[in-house]
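Only one protein chain is missing from this complex, and each of the others stays in its spot.
For clarity, chains are labelled A, B and C in written order, and residue numbers in each chain start from 1.
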Amino acid sequence: MKIGIVGGTGYTGVELLRLLAGHPQAELRAITSRADAGMPVSQMFPSLRGYVDLAFTHPDQAGLDQCDVVFFATPNGIAMQQARALLEAGVRVIDLAADFRIKDIAVWEKWYGMSHACPDLVAEAVYGLPEVNRAQIRQARLVANPGCYPTAVQLGFIPLLEAGLIEDGSLIADAKSGVSGAGRKAEIHTLFAEAGDNFKAYGVAGHRHLPEIRQGLANVIGKPVGLTFVPHLTPMIRGIHATLYGRLKQDADLQALFEQRYANEAFVDVLPAGSLPETRSVRGSNLCRIAVHRPQGGDTVVVLSVIDNLVKGAAGQAVQNMNIMFGLPESTGLNVVPLLP
Amino acid sequence: MKIGIVGGTGYTGVELLRLLAGHPQAELRAITSRADAGMPVSQMFPSLRGYVDLAFTHPDQAGLDQCDVVFFATPNGIAMQQARALLEAGVRVIDLAADFRIKDIAVWEKWYGMSHACPDLVAEAVYGLPEVNRAQIRQARLVANPGCYPTAVQLGFIPLLEAGLIEDGSLIADAKSGVSGAGRKAEIHTLFAEAGDNFKAYGVAGHRHLPEIRQGLANVIGKPVGLTFVPHLTPMIRGIHATLYGRLKQDADLQALFEQRYANEAFVDVLPAGSLPETRSVRGSNLCRIAVHRPQGGDTVVVLSVIDNLVKGAAGQAVQNMNIMFGLPESTGLNVVPLLP
Amino acid sequence: MKIGIVGGTGYTGVELLRLLAGHPQAELRAITSRADAGMPVSQMFPSLRGYVDLAFTHPDQAGLDQCDVVFFATPNGIAMQQARALLEAGVRVIDLAADFRIKDIAVWEKWYGMSHACPDLVAEAVYGLPEVNRAQIRQARLVANPGCYPTAVQLGFIPLLEAGLIEDGSLIADAKSGVSGAGRKAEIHTLFAEAGDNFKAYGVAGHRHLPEIRQGLANVIGKPVGLTFVPHLTPMIRGIHATLYGRLKQDADLQALFEQRYANEAFVDVLPAGSLPETRSVRGSNLCRIAVHRPQGGDTVVVLSVIDNLVKGAAGQAVQNMNIMFGLPESTGLNVVPLLP
Partner (left out) sequence: MKIGIVGGTGYTGVELLRLLAGHPQAELRAITSRADAGMPVSQMFPSLRGYVDLAFTHPDQAGLDQCDVVFFATPNGIAMQQARALLEAGVRVIDLAADFRIKDIAVWEKWYGMSHACPDLVAEAVYGLPEVNRAQIRQARLVANPGCYPTAVQLGFIPLLEAGLIEDGSLIADAKSGVSGAGRKAEIHTLFAEAGDNFKAYGVAGHRHLPEIRQGLANVIGKPVGLTFVPHLTPMIRGIHATLYGRLKQDADLQALFEQRYANEAFVDVLPAGSLPETRSVRGSNLCRIAVHRPQGGDTVVVLSVIDNLVKGAAGQAVQNMNIMFGLPESTGLNVVPLLP
């Protein structure tokens, strides 16, 4: 499988490279960077020395239209400019940014602050959460890879909403992310001396992942949901921990519900009753580990859902989607054992 | 003021020493440790070299009954054994552990797993949250210094509950603590290599601070509250961030409500509307900084409350209580500017 | 290959499990723990859920003598008690502790504070630094896996000493280790709240790895070396960075020297001239990355050598030794791409 990556200098880029370096069917053809064309990838990412021999290529010289699949690991607004030409050349496209995630163009334009370049492709794009949309992903030319928070939050709420067990108007998602979720960008608030030994909420008034989660959950139950979403910045590099609260409408065997919902999912691990998942238990891996609790037997259900934001929350899920799109075993190249400690 | 500290080898002990070293009225007479009697304090805590010249004393030789006030910075279950003798000698007592926090003895015994040695003193003890009980603290012989989570959570919920603005049966407190909250104890789960670069919930089934918070909030409204409390361990040293969720029963000017409630409080800082408090903004100080939000104008109110768990959550609040008990200006010795970065 | 691990509850144990889970020829038969017999491995190490299905076994019931090779991931002093019986049963043994590293029994007994149980096996044991002793390792029944600091320091000094380019009486090794190097033990000084946001030297008066490094370097040049070794504790989980100083006796092409020395080594990566290796560039991998500098063209050579202390400094090197002992390609199971960020 000939693979191209557009925009490889961010964390989702290096993570794609790490995973594809261990993928037996993947042949990386090009990785582009306008600013760093010519620089060996291993100079920017010394971890890849000996594993990735390519240099960054200027996008115009990358021959992306000769690839079987192209990943966009770019800022928002790039993939929507370039996807059509690739699709018309028969290349399948997986966008790790947000360009094709939100079906309602007006909503997207409000949250992302730009006009959308290709609403028709948004309509065509498949939202790449395999645990929900596997069949459509298999047929897709264009996959919108989910955001990191939306992956952790949706996987935690879905069993409860599908079963109609919780009030859908007052969901609460209190989510905590490692700093790599902010990307590899020169900004003050994510400096070590700013984000270290510190904890804060952000985006309380509104975060771009809010409409994405709402859309995903609404699709599950066929009507809008009410959701309060509060993301927080945690002084760690990788990992998302979503603590989800819902009000139970009736009694149920929650543990069995979750186990059955994900019984056939390779990358969703429902932990034994009473478990407390740690972000490090999925560090570097494509797993989502989930535990469901009902504290003091009350009517509030608490779901704990952890992922590695750069893997199941980005590059790993993208590779999972690629595997599905090309008929490969879904775990190909994704059997990395989590790194602990 | 002659001061004794029982059990000075933990983090609340060293923090008491740091604050008292800068307190103009405090004369530290003795700091006890059964295990480390004879060791200079500055050998265990090199930060105090030049500020604290005492050595740890064996409890029997500390002359605590000659002090004006004795702080217990001990594990749970110690102060209740020793407080009576001190009180009878005319010494005032501030317990930083949990021995006198819970009025319902049966509840305390269930959560703390031991029989209580002196229920009558529990009845007498004043719960040392100055923003609620200042008048009683002024008269108290025996103060039960609040827990760290309970301080952050109660200060955040109190204005809303006092005003009757939120449903009191479905409160949610999603709280995150730095690792120093677990104390200076040789345990595996708080090792750097275990707690570093990792995030997890704990105590979901039940945490000892749950009944304490419930009692405090119930006192505010005169009836029981329903509360889901999920604490989390964050890879930082100091700080608690409580994210509190309540369902609004009616519209109100939440910002004004909070500002008025705490207008005369030296150590509660209500931030401007839209603010996102950071734990480091109170690092080393006795401040609680609070912001109140109503995301997307919905009926869920979100309160963000941060403290330094070792200061306003422990030693600083204890000194604040001491100042109140002895008629000193409440901020004496507590004007430490937070350390950022 | 049937494999047993004695003492699997520490960081070298979990790291062996992580690597062996991805090793195509490895069949893990037993992992022992006296204290935790019966507990599923994945309960202690949730990262291994889905990868390791064994429970810890009591040593007496582990059937270790049926294995092809047994790893000791135990505290010092255990392997020397048990190795003989296994060797006599035809099992090959790799000790990740220090029992067989020091040839001079008196020196060992002085630094490790116990009598040695089997000096004859020390004489037989091969010091498992493949870049020096590959031929002997191939024949060995018993391999003494090197310490973490000794691996990083020796690989950095060896080319210079072999070439006779530096004064051998005044070597300086200033080494920095992540906290996992102290093991998974309940101790105060490695708590997050103690070791976090802090840096200190330790063992300046004498560290157990000093005689090991001295022995290794002396073997290279056939006479004793003078070495000052100062280890430091760094607030990170994994990684060793050794900064090595030597006084040049003559001019030389240092870059070429290092490149030639390690040209055929799969796990020693000599970086381009001017490089500054980072510990994260080897995180989770068996690589040692090295750069050699001559600041301002003076007569002091500075070598920078980084490893992951738990991989090339422990479990990875042990698997590398196993591969050599059993005639497998040396990189089998060790092609893990480093995790960055």
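Quick note on the criterion: contacts are C-beta pairs under 8 Å (C-beta built on N, C-alpha and C of every residue); 3 or more make two chains touch, one makes a residue touch a chain.
Being a predicted model, the structure only gives us computed values, none of them experimental.
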{"item": "Partners of the unshown chain among those that are drawn", "value": "A, B, C"}
{"item": "Options A:G22, A:P211 or A:P235, residue touching the unrepresented chain", "value": "A:P235"}
{"item": "Residue of C:H58, C:R138 or C:R247 touching the missing chain in the full complex", "value": "C:R247"}
{"item": "Subunit C, residues in touch with the chain not shown (by the definition above)", "value": "170, 172, 174, 176, 178, 193-194, 196-202, 204-206, 226, 228-230, 232, 234-239, 241, 243, 245, 247, 274, 276-280, 283, 293, 295-296, 298, 300, 302, 304, 306, 341"}
{"item": "Contact set of subunit B toward the excluded chain (per top definition)", "value": "11, 14, 18, 21-22, 45-51, 180, 184, 196-197, 237-238, 269, 271, 275, 277-278, 280-285, 287, 289, 310, 335-341"}
{"item": "For subunit A, residues in touch with the removed chain", "value": "11, 178-180, 182, 184-188, 190-197, 235-237"}
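Throughout what follows, only the chains that are shown with their structure count from here on.
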{"item": "Touch-based graph of the chains, sorted into line, ring, star, complete or other", "value": "complete"}
{"item": "Interface residue overlap between copies subunit A and subunit C, same or different (over half shared)", "value": "same"}
{"item": "Interchain centroid distance [CA atoms averaged], subunit A/subunit B, Å", "value": "39"}
{"item": "Centre distance in Å when subunit B and subunit C are each reduced to the mean of their C-alpha atoms", "value": "45"}
{"item": "Multi-chain contact sites of subunit A, meaning residues that touch two or more partners", "value": "196-197, 237-238, 277-278, 280, 283, 341"}
